[in-house]
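Here the structure is laid out as structure tokens; the discussion comes afterwards.
Only a single protein chain was left out; the remaining protein chains are all shown in position.
On to chain A.
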């Protein structure tokens, strides 16, 4: 702790002389490597999207860096640069939220709705270290906010229907804006039954029902000062997970924040933003509807997070700098109660997450140095203190069965540095970057107790003595763009030391009935991951555009064995045609055969697939009202398929007709 304080002082001493200087007239904006996926603007969801009312997951999948692990029809887990939740960072407007499910059935993206969000920014590797420690990168889901204007009331009604799964979607967005005040509210409800895979094969337990309600309100009490409060309440009930042995009876989140924004009339500082936040997540698994259950279990989990950040943006000569001080305090607790078939026996109880408290404090600094009108340097550095404590006596003593000398707390220092050089000339653009970053083990990796993974069918035991995982990363991109044609190739390479995986321990007896064994989290010397995506866009005619995407990934450990969830070659290609208010799109997407798989992680060879989608839309404008209609067919040929990231090879949706309607007035 002392060391950290010294470092913080050290950083401030560097920063202070900078702040005392005068502001430069330089107006060149720095280039960034951030990928932005637009979801909505004010009340209206993106009408450029083939299916505007689709899930957040579907929007994110547009990125060449994102894949989704699918355990059913709902709540997919994002993979960023082929890395799952533990190695990535998903934030909502910079807020840390942690899922409460030990089986990763509730990624953060499942607690927001498309109507809440304006965009998602995807940052690869250490570019995403602003809001916390990460290896693979960060996704920040940015909330919708109207801002100040005099447009008064605005309302949108969203409605959708999908034939496959019989999904009904209903939503509203009502906003009011004035010059010094705004309030945005939105509501969305989804109800879906089981979906059918190709060939009309019903996928049992793939139903879900959820609603999401949110509000954001801002008040400007001086021309350069703003206070904003925001709340999201999301509740999903009766969510089926066909790939897992259990479903979910409740996944509930309350996400709140209060933000103060100040644009000082100072020469150096442009913006100072401070936010405090609180969120609480409750997750309850449910096996009561499954036909064959050896032992009925209750598996509830809770995660509460308190946090804040304070972020300053400024400009000094050609330096665009950011300093961000952020903290969070999280409490993760999960338990398992098993009901013996003989009801006279006592209930069997254990803590699967032993009330783990995490206190995280970090300082992040960024300098974007604009060399000239077409090139810039970007440097980031962060240092963080990550403190874990096991607060439950029973949980601590449970883990001490495995680690007799284990202490109840552990402190870690996490570091991150990155440097990038970006050039953006009239036709060519390119970038080169190098970075280093650490992460602490997740709650499951550090403190999980008999967590069953239904993919490799092992019970997992956490390891509090794990070292930090650290990544050395190199990235490069090259782009070429003319008015009609653009092409971009982006690659990143990660060398990850102390790569955390579960290793089987044959001496241990599994807890879950039917499990193959027990794995203890341990670290491989290193693993390497390489991702590259190539995208093309060609304006064939003024109203006809072709886009194509090709993604290749590679992941090996130090024994040259394959890492899990590495995508085979995947591609997407589509043609968009628009005339006046009419838009249409036809596209194909597919994967090559997954030949780089590893049975050690429960993977098998997944055959190649390709599906065909088509959609069309029309926008009507009547007086001040606007009606957007989109309809389409997904998987037109009703192909039966599953992808490399479908948990236990559950098949994906077969042919699906959808219609989305959005009426704004």
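The criterion applied here is as follows: a contact is a pair of C-beta atoms (placed from the backbone, for glycine too) under 8 Å apart; a residue touches a chain by one contact, two chains touch by 3 or more; residues count from 1.
The criterion applied here is as follows: contacts and distances are computed from a predicted model.
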* Which of "Anti-sigma factor antagonist", "Branched-chain amino acid ABC transporter permease", "YtkA-like protein" or "Dipeptidyl aminopeptidase/acylaminoacyl peptidase" matches, in UniProt, the chain that is not displayed -> "YtkA-like protein"
* Structure fact -> Sole touch to the unshown chain from A:202, A:223 or A:397: residue A:397
* Structure fact -> Given A:372, A:507 or A:580, the correct residue touching the omitted chain is A:507
* If the hidden chain were put back, which of A:221, A:349 or A:657 would touch it? -> A:349
* In the full complex, which residues of chain A touch the absent chain? -> 294-295, 336, 338, 340-342, 345-350, 394, 397-398, 400-402, 404, 449-450, 507-511, 513-514
